[in-house]
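First up is the structure itself, then whatever we jot down about it.
Here the complex is missing a single protein chain, while all its other protein chains stay put.
On to chain A.
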Amino acid sequence: MSLLSVENLRVEFPSHQGPVEVVKGISFDLGRERLGIVGESGSGKSMTGRALMRLIAPPGRVTADRMVFDGQDLQTLPDKAMRRLRGARLSMVMQDPKFSLNPVMTIGHQMSEVLEFHGRQNRKQRRESVLKALRSVRIDDPERVYRQYPHEVSGGMGQRVMIAMMVILEPDLMIADEPTSALDVSVQSQVLDIMDDLIRYKGMGLILISHDLNLVSRYCDRILVMFKGRIVETCEAGQLHQATHPYTQGLLASVPVLNEHRNRLPILDRIQLGSV
């Protein structure tokens, strides 16, 4: 049985011109594997991730023929049961630690909250677990970071904290939504390597959302390509070059390669794509 099964997922928002669908009926299955979702900005990747966590607030509307996580129907699950899943079995790393961490709470407090919400351990044990989780993302002086506020750490450090916070209860599935897009290029692969190691070591499932085809093919087993709210291509990470859809081919062609001599990278032919 698969870990997550989604059929015909749709997300829509009302607008002046009537409801606008930003996710237009996507379906996929996921085991304990690393699935990448790529697509340009605005293609509906984040909305897909948030719909899975049931975090789309009204007036946004989510519908699906099927949305089942480990045998539990995410659409009909009571709020309380959903809260028990979040953080413990299903978690999410967001784009920019500058905004996704609470600015007026210490890092230690924010991390131990996950344990508190799920009724794990007493105060002292929680502290130990948090320090251990900080060490697991290769933070050398966890005691110091534990006491610090988010504004006192760098972006890369902040994102490592975020990852530690989201794996501390060893969830079955973690969604990482552009986890390095807000970081300096120099620390991006370091953060991704740390995350990848943890995911493999703990045997978790991962949905890695990114606009970067290279990055996704490096860290994922399978890739979904999204365009304008639809999945236009599904393939194994190794078989990207066999992609058939013009959008994916366009994306591939616009990735620069070392040692090549092209004066200009090709751009997507949107007029042709508009008809698909």
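Points worth noting:
As a convention for this text, a contact is a pair of C-beta atoms (placed from the backbone, for glycine too) under 8 Å apart; a residue touches a chain by one contact, two chains touch by 3 or more; residues count from 1.
Basically, contacts and distances are computed from a predicted model.
The complex appears with one chain absent; UniProt names that chain "Peptide ABC transporter permease" among the candidates "4Fe-4S ferredoxin-type domain-containing protein", "Biotin synthase auxiliary protein", "Cytochrome ubiquinol oxidase subunit I" or "Peptide ABC transporter permease". Listed residues A:N8, A:Q75, A:N102 or A:Q125: the one in touch with the omitted chain is A:N102. Summary of contacts with the chain left out: across A:L4, A:M166 or A:L192, the touching residue is A:M166.
Per the touch definition above, the residue from A:R84, A:H211 or A:H245 contacting the chain not shown is A:R84.
Think of the hidden chain as still there; on chain A it touches residues 50, 53, 55, 83-88, 91-92, 94-96, 99-106, 113-114, 117-118, 149, 151, 162, 165-166.
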